[in-house]
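Before I ask anything, here is the structure I am working with.
Complex shown without one protein chain; remaining protein chains in place.
Let's turn to chain A:
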Amino acid sequence: MASSDALLPISAREEDPLLSDGSRSDPNAETHRRRRPVKGLLAVSFGLLFIAFYVALIATRDGSTRSNVDDAEIKSDGTATATSRARLAGVSEKSNDQLWKLSGDRNTVAFSWNNSMLSWQRTAFHFQPEQNWMNDPNGPLFYKGWYHFFYQYNPNAAVWGDIVWGHAVSKDLIHWVHLPLAMVADQWYDANGVWTGSATFLEDGSIVMLYTGSTDKSVQVQNLAYPEDLNDPLLLKWVKYSGNPVLVPPPGILPKDFRDPTTAWKTSAGKWRITIGSKINRTGISLVYDTTDFKTYEKLDTLLHKVPNTGMWECVDFYPVSKTLVKGLDTSVNGPDVKHIVKASMDDTRIDHYAIGTYFDSNGTWIPDDPTIDVGISTSLRYDYGKFYASKTFYDQNKGRRILWGWIGESDSESADVQKGWSSLQGIPRTVVLDTKTGKNLVQWPVEEVKSLRLSSKKFDMEVGPGSLVHIDVGSAAQLDIEAEFEINKESLDKILGDASATVEAEEFSCQKSGGSTVRGALGPFGFSVLAHESLSEQTPVYFYVAKGKDSKLKTFFCTDSSRSSFANDVVKPVYGSSVPVLKGEKLTMRILVDHSIVEAFGQGGRTCITSRVYPTKAIYGAAKLFLFNNAIDATITASFNVWQMNSAFIHPYSEEAVRALSRT
């Protein structure tokens, strides 16, 4: 909007040129006589100018406002206007447009969720509270023999709201016992929400927890809490520091853009350092603070990092990874053998992105190895190419590993969540290390302890010709662990690579745009179809798609296609996935964890991971089956795989007896 400052030079003019005739008669007498007419004319001209301005404002508003918004985008970060539209149009999966098109169709099956279908959806071995809503993982840690897990929880409903900290413990990250709520919204500085936070171990072995509180005035602040009794291995009770909040939004940061403090790491100067995500206009940033006591802080002038046009950075995570060793590192480790990961959850897109880079301790900054895939840019790396957000790692000093937790929300309607009485899961915890073979990505893998759930297994070796589908008889197929190796036969590969006229497909291909697993190529898709009805009317294929790339190279993609996972019309059914690096001499490998309404797929040892939520209506209970398929047009595949039945983790509600029972194992 044009400023009225433009008028000031004119309105400030005391003298009206029409009146000043240069006469030099008695100045006092003249000015005295002139005052009233001058004032009147001044008022009239001011008024006319004002009306002209007002009219101009209305007339130009139509054309100018849109470009003003877009121009602002261009000025601040040099990117195209198309991004502001995309942001507003929303890249979130949920959309009711498709649904609306179906709703007028007479042939649409009118669909209703019944309790049998809904109760099947609850998982057997994934972390979830007994009921209601959960979101971000909070403050994970290992202490006195127990893995602790805290989480954002709504005690009152199956949708987000009234958030407090839930709490559970486990000896092995798999068999959990629910404990009473760790922290509730009982102070002015967290009255509107006890939000996400992280734990830090001090040198003396004690624990501090930093978390975001939404104050009684809805300002986002950081608060300090610690265990009431460090002798209690269950850390049941937590005390909030009387001097909270310890951090409030600094100048230049809006009161609702300041949340999710990280675990602290030691600087070479001997101080503790944390980072907190935020944004300035559309630039995602991470603020840095130093402290010695977690009560008073100094804000660094530098940011850990920033990336234009990525929006608000939530749940920032910052940690070292070894360049050479396949093990976890304590958050404070630094040195020549180490790279640092910056990860952020992008509020705009609900995607967790990370990048590998170098940390400069002297000024608390970090630079990515590859700025073209900087944190938050749409093409930058993700922990997971499916439904996976607000993730957080911690260093497990018990077994020397870094472990990743990720919040897996629902992809169904809130009606169904309300009806079934719960919403959201956590992914199976994963170890995270740098891929020492490629050096350019992380590798994640379900924690070893999940194998303790394996019951009976069956081993299979088979050759599958093009266009085949094989039913894999494993009995019940809703709780499975599948590990598989695939090889495409040499003749098919040679033929495709040798054929100069065969189009270079890989450059154009993406799982999302491919149309799913029914679209056949020369060398794929092939893989498993899980939670499949024998009629195949409902199924969830998890597969590789191999395509010819430039320079006679093959490019491999790993996808999960949930588009036909369910008849239900009120669930989101995307095709997820990404390319996956395959090095020379490697066979194609995948692992799939199936647990009712969640499917977790790991390609090439965890180089590409895909978590999906699926809600079959028919392929449930005994009707859920497993198939192996090869939809390639030309290639024959050799598949070698193991399928295990998975036991339930029997996650326990809180009780004294349950805790005692677990302590004895």
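The rule is short, and it goes like this: a residue touches a chain if its C-beta (ideal position, glycine included) is under 8 Å from a C-beta of that chain, and two chains touch if they have at least 3 such contacts; residues count from 1.
Rule of thumb we're sticking to: contacts and distances are computed from a predicted model.
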Legend entry - UniProt protein name of the chain not shown, from "Succinate--CoA ligase [ADP/GDP-forming] subunit alpha, mitochondrial", "Exocyst subunit Exo70 family protein", "Cell wall / vacuolar inhibitor of fructosidase 1" or "VPS33A core subunit of CORVET and HOPS complexes": "Cell wall / vacuolar inhibitor of fructosidase 1"
Legend entry - Among A:D317, A:D348 or A:E538, residue touching the chain not depicted: A:D348
Legend entry - Candidates A:P233, A:P255 or A:G605 - the one touching the absent chain: A:P255
Inset, instruction - Would you indicate which residue among A:S170, A:N192 or A:N244 is in contact with the undisplayed chain? - result: A:N192
Legend entry - Touch criterion as defined above, residue of A:S112, A:S456 or A:S501 at the omitted chain: A:S112
Inset, instruction - Check each of A:N334, A:S378 or A:N569 against the chain that is not shown and name the one that touches it. - result: A:N569
Legend entry - Options A:Q220, A:T540 or A:N630, residue touching the unrepresented chain: A:Q220
Legend entry - In chain A, positions touching the absent partner: 1, 4, 39, 43, 46-47, 50, 54, 57-58, 61, 65-66, 69, 87-90, 92, 94-97, 99-100, 102-108, 110-112, 157-162, 192-193, 214, 218, 220, 255-257, 311-312, 347-348, 350, 413-415, 417-419, 569-570
